[in-house]
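Sharing a structure here in structure tokens format.
Heads up, one of the protein chains got dropped from this complex, but the rest are sitting where they should.
When the chains are written out, they are named A and B in that same order, and each has its own residue count from 1.
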Amino acid sequence: MQIFPFLPGLDHIRLGERRKGMILLGCFAPLASLALWRAGIIWESMVHTARKITGEKVLYSERHLDIFIAASALLILLAAAIFYSWISCRRLAKSSGHAKRESQGLWAVAWRQFKKNRLATTGASILIALYLIAIFCPLITAYDPTEQGHLVKERLLKPSLDHLLGTDRFSRDVFSRILHGSRISLLVGFLAVGISITIGTVYGAVAGYFGRWIDSILMRFVDMMLSFPTLILIITIVAISKSQSIWLIIAVIGLTSWMGVARLVRGEILLLKELDFFQASRALGAGAFRLIFRHLLPNAMTPIIVAATLRVGSTILLEASLSYLGLGVQPPTPSWGNIIYDTKENIFTEWWMPLSAGLAITITVVGYNLLGDGLRDALDPKMRR
Amino acid sequence: MRTFILRRLLVSAVTLFGLLTINFFIIHLAPGGPLEIFDNPDMSAEVRKLILKSYGLDQPLPIQYWSYLKSMCRLEFGYSIAKKRPVADEILDTLPNTIQLSMLALSLELSLGIIIGIVAAVRQDSHLDKTLRLSSLTLYSIPEFYLGLLFLLLFAGGVGALAWLPPSGMVDLVAYDSMGFFEKLADRILHLILPCMTIALGGAASISRYMRGQLLEVIRQDYIRTARAKGLSERAVIFKHGLRNALMPIITIIGLSLPVVFSGTVIVENVFGWPGMGRVAVDAAFQRDYPIFLAVNLMFGALVVAGNLLADILYAVVDPRVRLS
Partner (left out) sequence: MKADPLLLEVEGLKKHFPVRKGVFGRTTGWVRAVDGVSFSLLRGETLGLVGESGCGKTTVGRSLLRLIEPTAGRVVFNGRELTALTHRQLRPLRRDLQVIFQDPYSSLNPRLTVGGMVGEGLAIHGVGGPAERGERVAEALVQVGLSPDHLSRYPHEFSGGQRQRIGLARALVLNPKFIVCDEPISALDVSIQSQILNLLAELKQACRIAYLFISHDLAAVEYLSDRVAVMYLGEIVELAESDELYRNPLHPYTQALLAAVPVADPAGRRKRLILPGDVPSPLNPPSGCRFHPRCPIAIQGLCERQPPPLVDRKGHAVACHAV
């Protein structure tokens, strides 16, 4: 029987799964309060969008769409949490006492290790919170991050309940800009690392697998690319290209930071190639594709995942630096780097503006570094430093 | 040893050649090509052709490449349109400042990192170790420009009355010329403190982590156990036997951290108004002054290659095993 069917976690606690229940409750409660707090806006955006879809003439801006998407995501997530909790509690109630010992793959073992690792879970919590903020920021703050207020009356306001971090010299709400800036940072970090990890993995795998002169040539090219300090190379390419769209920034960062991964993957592949299971598979007649994707890369996954996680952090730093120099994401789109660029002249007077944007960057990168270090410890005890 | 140095020289030459080639391709793959700076919708086809010709851009690509290589070998980087002077002069003016800042920062970074790493390793798992590890993790998660701004705020005005360090530049613009020698020196050092610290702290954090790991690795070896077993003091064990072996791989780290230090230098030069290559490059990027930032890109690349060469040779001198492989 369910006592609190609409509060996920409570039943878990009742059934003895305290830890899981607390986590579920801890995630659910703030989101539910957000939904209740912003119920008015959510309802309005739903109605507004419904009218737009049915073809009524309504004013419908980007901002409306943003709120609608965030609101839908929030409702879906809440529903999913309730549903999951219900299902999992039913299973728990049924199988109480039956501890099943299933065969455990390496990933399952790693997951158990990961859960035990305090650093990793702290990092993961920070990042989950950040991603939630990034998704729901139109609901959390009532201000449009790009909208300029009254140019005299609302310019450079001190922090207040209305404007938590005051307004900048264009009369924009800084708190809202910082919240929305999380989207850019996380997006750039995620996509650029996706590009560089993909290129680096394939490149390193090819070099390591085929070896000989292919390896020599490919690795010499990596050495050359590594000789350019990344930031300067990126500045050069960005300055030469005409546009400075965020997609260009992502592509350039991705295309200029895969070399480290390539080296790492190549080294792993060379080690794995010496192992007997690789030779056994060759003796079975396996082709290059099977050897690389079934035997070599899955076993090189651990260091790749760790490197990817740590790299998201450094990529976010890179984007922020670029935006700080004014060569990255262009205003009015808010990014943490360009918020600091915009407000650095006010540093001695309105110091809270650049300070909080920088704090946001630092917290995010700390989150990724904690997660990366924790993953390294959890996934591969040998790599522990 | 001679073979080793010769081989490393050869590799460096090939890498340098590669850098030149990559730079050439960056220019020519850019939308609009190298002529984009003159791109003016009002320009007649006639004028356009003339400009193309005067820059040799009407030649086929391989010939352009060849003449590009020749001019690079003669250190002719072209003419800056915005600064109205040869790029080589601009580079020569700023290169020493950049090298001064980055090399000082690198040495500070190394010494700080090594010392902190040793302390953390010797006191493994103590509260001190944990605090050091957590703060180093935080330190290298802070973007350099943000650290710089924080320093500005704390030590060079802003909140509090700690305004005892100069916020920008290399020297005091007003009073420098009328100073005596020691005053000049003091002034320079004062101006160096903040930029140097800003670059060095992040790097020192990661070097200390590496150093700690290395030393712990070495301490686990059997020869350390032997040294302890024969009754050497803990201090002698760590400093005579442990440190020497743990320090060697750090030399490789010097080579690897050079590009990072240079990237940091570019940012810090902009934060603190340091008249170096990085600042010139960013200004040129805004003005689309191609010849300048291409030359800067190349110069930094060449510096990294040279630094790596030095680090490798140093490593071979210290560790004879490297020479043989």
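Going forward, contacts are C-beta pairs under 8 Å (C-beta built on N, C-alpha and C of every residue); 3 or more make two chains touch, one makes a residue touch a chain.
Bear in mind the structure is a predicted one, so any value in this text is a computation, not a measurement.
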Problem set entry | Contact partner of the left-out chain, one of A:46, A:140, A:187 or A:286 | A:286
Problem set entry | Full-complex contact with the absent chain, from A:295, A:311 or A:376 | A:295
Problem set entry | Sites on subunit A contacted by the missing partner chain, in the whole complex | 103-106, 109, 275-277, 279-287, 290, 294-295, 298-299, 301
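Heads up, the rule we're going with is that only the chains that are shown with their structure count from here on.
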Exercise. Across the complex, what residues on subunit B touch subunit A?
Worked result: 11, 14-15, 18-19, 22, 26-27, 30-32, 36, 137-138, 140-146, 149-150, 152-153, 157-159, 209-210, 212-213, 216, 258-260, 262-263, 266-267, 270, 278, 281-282, 284-286, 288, 290, 293-294, 296-297, 300-301, 304-305, 308
Exercise. So in the complex, which bits of subunit A are touching subunit B?
Worked result: 220-221, 223-233, 235-242, 313, 317, 320-321, 324-327, 337, 340, 344, 347-348, 351, 354-355, 358, 361-362, 365-366, 368-370, 373, 385
